[in-house]
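Quick one: this structure, given as structure tokens, is what I'll be asking you about.
Of the protein chains in this complex, all but one are displayed in their positions.
Take a look at chain A:
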């Protein structure tokens, strides 16, 4: 009990500091607005919004303010994706793909304004659910993480890369793993962390400090997105919008259990390493469809279906921040960009992270969700106008911004070559249906895996049994093996047979 009051007091302090600083509002309103715009423009994603802002703000303004800008854009963009989903039947971000299932039918029935009012409220509540979970679980996990030593860290990093590969892959899990392994290989470049030997630098001094994270983020997330967007310009007709955008309180009350369940699902999916808002939205939608009494009407304009995905994808944000702050393992692709921002500010997430940063993140999340709610209700019509901007106008603009952002982090012109190189590789991978997120997660977690794996062996004098003799490590190793075996053709068939028998 005392612990909870302590937390609330700490949060109250952080919140008061934030609210009483006028600069907060400058950064917050701008970034949430920018985030919603990014989310609303098809082809621009939340990851891109956070990545570009990391380039621009990461190390140029104090981290306290940079966090406001990045989290504001993150929350705004995940919400903003619902506009084109509902009005155009084109998801603004992958996170809102499930929203289109019911949102567009509603808009066609002339209930677009009602749908937007509901998604605004659902996103607001979802963000808060995720944030509350963050406030509680981050401390629980921090307590546990004090006992996490090198063997567990190595296995956690590996688990994160594999899990992201498995879940983010559209067709074959092995493609996700391959992407993850490419990322791992990239992370090996530079000075090795244990013996300080140069590896794969080919005598090029730029590579001595390793592959820089921000150019990789820019290259992997922005470049393919922009090329793809330019190749297939999608023109949709914006559905007519009648009436005012207001939260429908009766519907909210009626579907309260749905909202609660979706919030929990979203947070949980978010906490999984490298698995993002899109998966959260679909999982919640799928669960909603199978447990709801109105499951049959899902996909035909069900308010409940809409709430399922929109609550979950916003709740995912808070969830994704939990492993990021506790273990330095990003819970979603935009969180990977946030990790980049922490890295260039020399903040190392982990058991010794400054608790004030955590409380500040929570306070920013709460304030950002309010800002999003207010902007959503009062300025929605501006964002709808944004939908009419043709992609051929804004995508080249975004490319310029990406380049400036990547350059401005301070690594020089070589950063841009790296960005373009990674971008082209990522584009080809995109064409071949390889997921990109595991690659980035691999680059971010690869260094951690390399360092902790070899340190474990150094400590044990080369004895591999350290990975099974410690209970935490043994558990993680079992999970990893199960994850790999679960994708083997034989195991897959067995699972399908079991499923067939029970249903």
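Methods note: contacts are C-beta pairs under 8 Å (C-beta built on N, C-alpha and C of every residue); 3 or more make two chains touch, one makes a residue touch a chain; residues count from 1.
Quick note on the criterion: contacts and distances are computed from a predicted model.
Enquirer: UniProt protein name for the omitted subunit, picking from "(4Fe-4S)-binding protein", "Cytochrome c-type biogenesis protein CcmE", "NADH-quinone oxidoreductase subunit L" or "Tripartite-type tricarboxylate transporter, receptor component TctC"?
Expert: Answer from the record: the omitted chain is "Tripartite-type tricarboxylate transporter, receptor component TctC".
Enquirer: Among A:108, A:146 or A:381, choose the residue that contacts the chain missing from this document, as touch is defined above.
Expert: Checking the options A:108, A:146 or A:381, the one contacting the hidden chain is A:146.
Enquirer: Which candidate, A:172, A:194 or A:233, sits in contact with the chain we can't see?
Expert: Counting the whole complex, the residue in contact with the absent chain is A:194.
Enquirer: Which of A:140, A:172 or A:208 touches the chain that is not shown?
Expert: Residue touching the chain left out of view: A:208.
Enquirer: In the full complex, which residues of chain A touch the absent chain?
Expert: Per the touch rule, chain A residues meeting the hidden chain are 59-61, 63, 146-150, 191, 193-196, 205, 208-209, 344-348, 350-352, 410-411, 451, 455, 458-459.
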